[in-house]
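A single protein chain has been omitted from the complex, and every remaining protein chain is retained in its original position.
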Amino acid sequence: MSEKKKQSEDELLEKVTSTEYKYGFTTDIESDTIPKGLSEEVVRIISSKKNEPEWMLEYRLNAYKTWLEMEEPNWANVNYEKPNYQDVIYYSAPKQKPVLDSLDDLDPEMKKTFDKLGISLEEQKKLANVAVDIVMDSVSVATSFKETLSEKGIIFCSISDAIQEHPKLVKKYLGSVVPTRDNFFSALNSAVFSDGSFCYIPKGVKCPMELSTYFRINEAGTGQFERTLLIADEGSQVSYLEGCTAPMRDENQLHAAVVELVAMDDADIKYSTVQNWYPGNDEGVGGVFNFVTKRGICYKNAKISWTQVETGSAVTWKYPSCILKGDNSIGEFFSVAVTNNFQQADTGTKMIHLGKNTKSTIIAKGICAGKSNGNYRGLVRISKGAANSRNFSQCDSLLMGDKCGSHTFPYIEVKNNSSKIEHEATTSKIGEDQLFYCNQRGIGTEEAIALIVNGYCKDVLNQLPMEFAVEAQKLLEISLEGSVG
Amino acid sequence: MGLIENLKSYSEEIQISDDKKDLLDSFLSNGFPTTKDEEWKYTSLKKVIANEYNIENKGQVVDDSVIEKYSLGFENQIIFSDGKLINTPTIKGVSISGFSEFESNTNDSILDLNKSLSQNGFTISVDKNTVVESPIEILFISTTETNFSQYRNLISIAENAEVKFVERIQNLNNSSSFVNNFTRINCDKNTKIEYNKIQNNTSESQLIDTVNVYQEQDSTCDINTLLFGGSFTRNNLNFEQNGFNCESNMNGVSVLDNNQLADNHTFVDHKSAHCRSNEMYKGIYLDNSKGVFNGKIMVRPDAQKIDAFQSNNNLLLSENSSIDSKPQLEIYADDVKCSHGCTIGQLDADALFYMRSRGIGVEEAKAVLTYAFASEAIENISVDQVKLLSKKLLAQKLNVELDFSV
Partner (left out) sequence: MLKVKNLKAGIEDSQILKGINLEVNAGEVHAIMGPNGSGKSTLASVITGKEEYEVVEGNIDFEGDDLLELSPEERAQKGVFLSFQYPVEIPGISVSNFIKTSISEQRKATGMKPMTTKDLLKMMRDKMELLNIKNGYLSRNMNEGFSGGEKKRNEIFQMAMLEPKLSILDETDSGLDIDALRIVANGVNKLKNKNNATIVITHYQRLLDYIVPDFVHVLHNGRIIKSGGKELALELEEKGYDWITKESDKKWD
């Protein structure tokens, strides 16, 4: 490398690493100086490290007080060892991921997965945090991206930035969809959230590209307590992608994120998630606990679609929901949740119909393999004033082998008799018989599983933005390898 | 006085074997089932058994014009008039005769009553490898007023045989007669039977109709119930699958109005592996009518690879109609596929409006949508004449003049 080039790379390296420290993450405040555990003092430290205004600190303190009064929920169908909340570090410097010299230094398992997923070498380097080249790439790509957005008045930045630069917006909408008191984890998150995305789409603007967390300049690492707030003003439209298909390892056991979506009159938000937390080893040890509260509120004629493909994490507890407040609003939920080995998933959705002529669609596909347990828990609530509303729910389970289990708990509460509810649930099984049948027709086992899983999930995969869909498909195939017999 | 008293007096007059007398006495002391019995929870027999009944019948022989009126015109007809067998067809490979003694095989007080007192019914046996091309029509016609009658029938189908039936029970007067009908069907290996029941009796008539089917391996049995008439109808269909690869199919269409009550109880006992069962019951309820559906599916521990499907869809066309629906699954095997669905709703207002905006009158529009609703079950009937009759009766009950002959 020429001297000159190296110099500019050094500059960039400096620039990027220093932005990570922008909000007071100076070198002497390493994680080892902050005591473990959660207390009012820790909350204050977090807020001051981020240089937050008074109102934000108060919000956090109120949330902390509320959290103290709450009890962790007990779910009959999910068994896990409850994390010791005093044993968690609530503040740590944004992860300094070890910088590798080249892809050869990467964990061979990881490399194999990257290859299988068809992730380009460049992308692999970025994800593995290989030195220098990518830093340049991400800065340059991200910069041009940001320019396009600002032309349209679209704000897309980290929530920490937003608290500083757009306090009015944040103050107005933060906690408006998921109040602090909503549940144990939302209270916790409201007190100690580290970072997340903030997005605002002005009136009538259709965001020209898919917004992806991938492109946030801020570190693409996984925050323990991510907080995301997405506001689509009247008549606007946005498609947001979260997560990536590469397996995400994390030492942090507990992840309790909160995502709030606000769709004003006539707005349209599409929120897609592809998450592949490292589920730990074959025994399920070392996996991630993923407790997420995701909710959107729709005003008149607005629409929110949640699409997710989830594989991984040891325990998942997640119910993306829609409050259909405005008349004629639409809520959609498309999901494929895969559990393997010893994983447990309790996921589903809540559609709350408040306005008239509201419509919701739920298509939830669970795939269970190994000794895992997959649960779908769905609530469709039609309130008294929700005249003429409609819901269609389809929950399907695909069992691979015969040691896994799947359960469905649909709750349908109807207080208005002009509504139409349709609920369908099916279970199917892929066992040795099905595979032998395919073999006897000349189709190999791996190919057969791929065919079957893709056919089964196509309704959901079709909802994902293109680039994600292809990766998601491959991800499904990989996560189910060796799952039968 | 009521039916129990009527039966008591009758039992003192007649000559029956000691076994039957014991059975009858035991029944009379326990009485008819009440709503405290699980199987009769939603359906009360109180009013039915409070009436006065003639246990004896007139013994009249109806003439051809009557038969023609209620027949669907099949060549092979088995006709009962006031309990007496007045016509037996000659069919190659099939023996047909009147009443015979045989076991009910189930724990059911109504069947005990039937066993103790019935003297009328048919016995049909189809020989091995016989394929009966044309459906066999069975008519039970009764002239006696407020008659309580019981029929006890047996059908045995030997290996590889195939046969179809169309049965109808008809009162000729509008009195509140009560029929307790029992049919036992024995299906040997690899047989196929379709049994269609047309239940369009007079508006005061009452019926408890039980069919017990015993299936050997590779056999298929379809029972289709078309319920349009009668003030009180209770159907019990019980299937016992005793061999691999059996299939039991049930289709039901009930269209009720005024104060009619229809209760369809089904039970499939999957005892062997690789079998299937399919139920599709559609109910349409007008006025103050009431419907009850109870579908029970049992899958025994060794009955792996069962595919059971049950669906019950109901249209409530009036504020005062009601329905109680209970699917019951008892599954003891682990490699089984069972699905059941139940819907209760009204006609689609948008669809109605659409049709009216195209000039179709509201009653006709309702009829078309209602027909569309019921048609899925009707389509599963293979005998064209029965299909056509269903469509006709449906149009009649909905009070429209639509031609559903397509």
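We just call them A and B in the order they show up, numbering each chain from 1.
The criterion applied here is as follows: a contact is a pair of C-beta atoms (placed from the backbone, for glycine too) under 8 Å apart; a residue touches a chain by one contact, two chains touch by 3 or more.
None of these values were measured; they are calculated from a predicted model.
Although one chain is omitted from the display, it touches the following shown chains in the full assembly: A, B. Between the chain not shown and the residues B:N51, B:T210 or B:N245, the one that touches is B:N245.
Of the listed residues B:T43, B:T220 or B:T266, the one in contact with the hidden chain in the full complex is B:T220. Considering B:R168, B:R184 or B:R276, the position touching the chain not shown turns out to be B:R276 (whole complex). With the whole complex as reference, residues 398, 426, 428, 430, 432-434, 436-445, 447, 451-458 of chain A touch the missing chain.
Looking at chain B, the residues touching the absent chain are 129, 131, 159-160, 162, 189-190, 192, 217-220, 245-247, 274, 276, 278, 305, 307, 309, 337.
By our rule, only the chains that are shown with their structure count from here on.
Between the CA-based centres of chain A and chain B the separation comes to 55 Å, rounded to the whole angstrom. Across the complex, chain A is touched by residues 334-335, 337, 339, 341, 343, 345 of chain B.
Contacts from chain A toward chain B in the complex involve residues 402, 420, 422, 424-429, 431.
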